[in-house]
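Shown here: the complex without one of its protein chains, the others still in place.
Take a look at subunit A:
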């Protein structure tokens, strides 16, 4: 690895161009990958990273340009040829069959379809050897449907290694992993590179790019805008290259809090399966304030957001909105009380994937604002969608596009617009920037800060402590359904919040609290 300059070129992309209708997803992109090298392919959502890799892997056919692997030009549009040439791809959305076992998934397609017997024994032995060699612990006999996300990813990597892949492409591999799983993945990748494999690592997380890659290739709007040795660049430079300009995070100016808009005192809710309910939670949301809720995922964040959005009811304590006790609570009433919701899962609860932008734009208001005498006012709805697209910079072909075709960032902008256009008094922002690139993150944060200035009370739920500390006027920590007192901005260091997140500082849970 010392003399990379002389190392063999294993992969060469030359002048790749790919158009989808009017959109140019890749515009004359060329780069090379050397043996034993990790290249980070960096870019915002929609910059063309995944398209480029799908061309390399033969799932799309390029309009121009060619792919060369170990000196051989790959026939376009043929995944089989890419596999045979030694290219293995770990897709962002796993391609595994849940009802098959781990070894069956790995072996699939590697033995001739005409063969009379599936050679299971040899396959198992080879998988065992590979898992030991690359520290990819997974039980070959387990059904894939029962595995955790981290384990599934290991199966995907094993699939590639089983086929003797010499080049590994990983598309946003850490998006679904916990920090510990990401560390384990990096260890595996270093092991693989040490044994002569080459890796293309697609990401938009700068700290990962800095940690794992030798070289960084930056894509923006389908064009290759920069190529740097990672050691000679910086996070700031890469961020600027990615978005095409200086990155400016929104500033939160101090301002006096307004009246209390929502008050929970001693509120408990029922848990749901393994997810805890709230235990005697006290929380006050003030107008013109962002309250951040920090905590390790699965500690009652869902219980709190369900309560506020009307999906759950308190079983004890008092719950007031604007001074009035809440009765007959439901999502519809939550909307009537002008609570705007940015749900945690934008794909499943935030939008309806196969509905178009117009329909998704009026999901919450179609009955009240876009219906007359029981008939839908599609003209008005479409105008509303067009307005949101323009105001909130939703990049899309038009209001008739099915929303599933949008990138996460653009989907989130539409949801954000849908919420903010109703001028909500209280905004429940649950993981509002998860999976988004820097540009979209700053956009969403900026809009939330703006809503705060206009006097909305914002509850920001996030697992990212940096995000919480950057935006919040007051920080609460949630642990096992218990809420910490509010800590004013700047009074707590991250380490201290981390201790609360680990459950220190709370009154011990009593049996009575559990029973409620």
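The definition used in the following text is that a residue touches a chain if its C-beta (ideal position, glycine included) is under 8 Å from a C-beta of that chain, and two chains touch if they have at least 3 such contacts; residues count from 1.
As a working rule, contacts and distances are computed from a predicted model.
Chemist: Write down which listed name, "sn-glycerol-3-phosphate dehydrogenase subunit C", "ABC transporter permease", "Cation acetate symporter" or "Proteasome accessory factor PafA2", is the UniProt protein name of the chain that is not shown.
Modeler: From the choices "sn-glycerol-3-phosphate dehydrogenase subunit C", "ABC transporter permease", "Cation acetate symporter" or "Proteasome accessory factor PafA2", the unshown chain carries the UniProt name "ABC transporter permease".
Chemist: Which is it among A:117, A:207 or A:251 that touches the chain not included here?
Modeler: Of the listed residues, the one touching the omitted chain is A:117.
Chemist: One chain isn't shown here. Among A:30, A:95, A:318 or A:368, which residue touches it?
Modeler: The one listed residue touching the chain not shown is A:95.
Chemist: Among the options A:15, A:80 or A:270, which residue touches the chain absent from this view?
Modeler: A:80
Chemist: Extract the touching residues of subunit A with respect to the undisplayed chain.
Modeler: Against the missing chain, subunit A presents residues 59-60, 79-80, 82-84, 89, 91, 93, 95-100, 104-105, 107-118, 159, 404-405.
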